[in-house]
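Only one protein chain is missing from this complex, and each of the others stays in its spot.
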Amino acid sequence: MPGRAPGSDADELLRLDGIGVRLSGREILRDVGFTIRPGEFTGLIGPNGAGKTTLLRVILGLQQPTSGTVAIAGTPRGKAGRARGGSMVGYVPQKLLIEADMPLRVRDVVALGIDGHRLGIPFPSRARRELVAEALRAVGAERYADARVGELSGGEQQRVMIAHALISRPRLLLLDEPLANLDIRSAQGIVAVLARLAREQRIAVLISAHDMNPLVQVMERIVYVAAGRAAVGSTDEVLRSEVLSRLYGHHVDVLHVHGRVLIVAGSAGGPGGGDAVAERPDAILDSGVA
Amino acid sequence: MGHFLTYVFEPGLLASGPVRVAALVGGIVAITSGVVGVFTVTRGQSFAGHSLADVAATGGSGAFLVGLNQFWGFLAFGIGGAAFLEMIGVQRRRGRDVATGVLLGAALGVAALFLYLGSVTTSTTGASFTVLFGSMFVISTSTVPALIASGLIALAIVITLSRVLLLSSLSPDIAAIRGVPVRAVGAAYLIALAVSVSLSAMVIGAVLSTALLIGPAATALRVAKGPVRAMATAAVTGVIATWLGIILAYDSYYWPPHGRGWPVSFFVVGFVAVFYLLSYLRVPGRSRERACSPAS
Partner (left out) sequence: MFTGLMMNTWIAATIVAVIAGVVGFFAVLRGSTFAAHAIPNGAFTGAAGASLLGINTIVGLVVFSVAGALGIGAAGRRARHDVATALALVMMLGLGALFVSVSTEYAQETYSLLFGEVFGVSAAEVLPIACLGAVSIAAIIVLFRPLLLSSAMPEVAEARGVRARRMEISFLLIMALATSMTVPVVGALLMFSLMIGPAAAARSFTSRPGLAMTLSVAFGLVTVWTGIVVSYETNWPLGFFVGVMGAAFYLFGRAWAAVRRTRAVRADLAAPVGAAA
C-alpha cells in the first residue's frame, strides 16, 4: 500500500495505526492507518457504506475501535474514549437536526462554537461579537447572519457549521460528507472556502465524500476506503487501477476523463486484477456524474 | 373609555385577595412554563410535558388521600415520572412517545384508583374536575412561598442549561466532542420540566399546565428569532394570557348563569389559543428564499 511520507512525529496532528472496527458481527474496517500534518487537505473517499463516517467517529472519540490507536498531536486517546480533541479538532457533522422553529439565528449558532458547552447565559461582549463576525467572514456567511438557521439552504447551513467549528481555532477540521446534498455551485463554494482555510490559516482538512470529483483539484492526499480497508497516499499514488483493484478485491478500472475520475468495476478476469471473483456486475462505483 | 374600563375590571377585582394570589402565583407559573416550554417544544417533548402534568396530578390525588400536603405528592410523582422516562432511555422520538404513553396510562389508572378510594372514604365528589382543571382561586396563602420557590428553581435550572441544551439539540455529536454530558443534561432538563409542570398542575390544573407550557412557547418560536428573545416572548405571552384569563373569569361571575362564573381555565386556554393563531398573521415574505437545494 502506498505508505506514509517520512516526517517527524511532532509534526503530526493526527495519527491512526491499525484501526479496526467491528459492529453487530460485521467487520466495518480493518487495519486502517494514516497521518495528517498541518495544512494538509485530505480527502476521505469511498462508496456509501464503506465506513467513512465510522472512521471519522473513531477519530473524534465517538466510536471505540475494536483495535488500533488514535493519537492527536502525539497524545494517544485513552481507553476511556471520551473525546478530548479539545479545541484542536473541529467537526462539521453530516446530519443536523435543525427544525424550522429552532430559536437560533446564524450568529447564535456560530457563537455556540465559542462556549456552547458551558453553563449559564453568556454576557454579551464586543470580543464575542468580533469573533463571530470574523468567523462569518471567513466562510462568506455575513449576508444572512441574522436569519433563522432553520430557514437556510443546505449550502448555507454547511457554511454556518464550518464557521461554528472554526471559531474555536482548530488545527484540524473534520467534515462528514458536507457536499452530499448540494448542487454543483454550492459544493464548489464550500470547497473553495475550505481550500482557502487550509492555505491561509494552515488548518488541516479531512473531508469525507463518496464523489471525489469536486475535490480532485484541491486534494493533496487521499484515504480511499473500500471493502473495509484503506489505501493512503497522494492522489496520483492511490488513484490507480492496480491499487484500487487490490483494495476492492476484484478488478476495477480508474479512468481519467476530462479532469474527472471514474472508477468502474470490470468483469471477472480483467488484466491486473486480483481474484477473478467479482462481487458486483458491471457497474459504475464512483463517477463524476454529479 | 372609563365606562369600558369599569366593565372589564369589575368592582373589587384588584382588591380581592384570591385574585391577587392567583395573579401572583399564576404569573410565576406562566413565566416558568413559558421559558421551560421553549425547550420542550424545540426538543419535541410536548407529549412528555403533558403526561408529566397528569402524572403529577395523580400524585396530588394520592397525597390528598393519605392526608399529606398535596404539593409533595405532585412533586414526587412528577419527578418520579421523569426518572422513569429517563431510565427507559429511548432515543428515537417514536419510542420515547410510546414510553411516555405507557407511563401516562399507568398514572391515569392509578389516578382512577385514588379518585375511587377518595370518593369512598371521604365524600368528595367533583375531585376529578379539580384535578384536571385546577383551582387557581383557591390557593392557600401558606403554600405560596413553596410554589414560588419551586418555580424559580425550575427556571434557574433551565436558564443555566440553555446553552448546552441548544448545542445538544443542534448536534449531539458536537456537544459530546466538546465534553458535554449529553445524557445527563437531558436528564437534568427533564427534572426541571417535571418540577415546572408539577407546580403548574397543582396550581392551575393539568389541562392549563399543558396550555401554558406549549402555547406561549409555540407562539414565541414563530415570532422571535434568537434564544433569549424566544424565552422572553414566551414568558410575557403566558403572563398576559393568564392575567387576562383571571380578569375575565372574575368578570364572568356577573354573566349568565348568574353567580357561578365561568372556569378560569377556559379563558386562559382561549387566550393562549388566540395568541397562537395571531402568530400566523406574520408579514409574508419574511422568510428568506431558498437559493439552492433545501437542507434535507
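We just call them A and B in the order they show up, numbering each chain from 1.
Following the convention adopted for this analysis, a contact is a pair of C-beta atoms (placed from the backbone, for glycine too) under 8 Å apart; a residue touches a chain by one contact, two chains touch by 3 or more.
What you see is a predicted model, and the numbers here were worked out from it, not measured in a lab.
Here one chain is not drawn; of B:V41, B:L75 or B:M202, the residue touching it is B:V41. Remark: the omitted chain is touched by one listed residue; of B:A22, B:V35, B:L147 or B:A218 this is B:A218. Note that of B:S61, B:S198 or B:S265, the residue touching the chain absent from this view is B:S265. Across B:L68, B:A83, B:V98 or B:V228, the single residue that touches the chain missing here is B:V98.
Annotation for chain B: contacts to the undisplayed chain at residues 41, 44-47, 49-50, 88, 93-94, 97-110, 112-113, 115-116, 119, 125-126, 128-129, 132-133, 207-208, 210-211, 214-215, 218, 257, 260-263, 265-266, 268-270, 272-273, 276, 280. The set of chain A residues touching the chain not shown comprises 20, 22-27, 30-31, 66-67, 99, 101, 227-228.
Here, only the chains that are shown with their structure count from here on.
Put simply, chain B touches chain A in their complex at residues 38, 41-42, 44, 159-164, 166-167, 169-171, 173-180, 218, 220-222, 224-230, 287-288, 290-296. Touching chain B in their complex are the following residues of chain A: 57, 60-62, 82-85, 89, 91, 93, 96-99, 101-105, 108-109, 112, 115-122, 144, 146-148, 151-157, 164, 181-183, 185-186.
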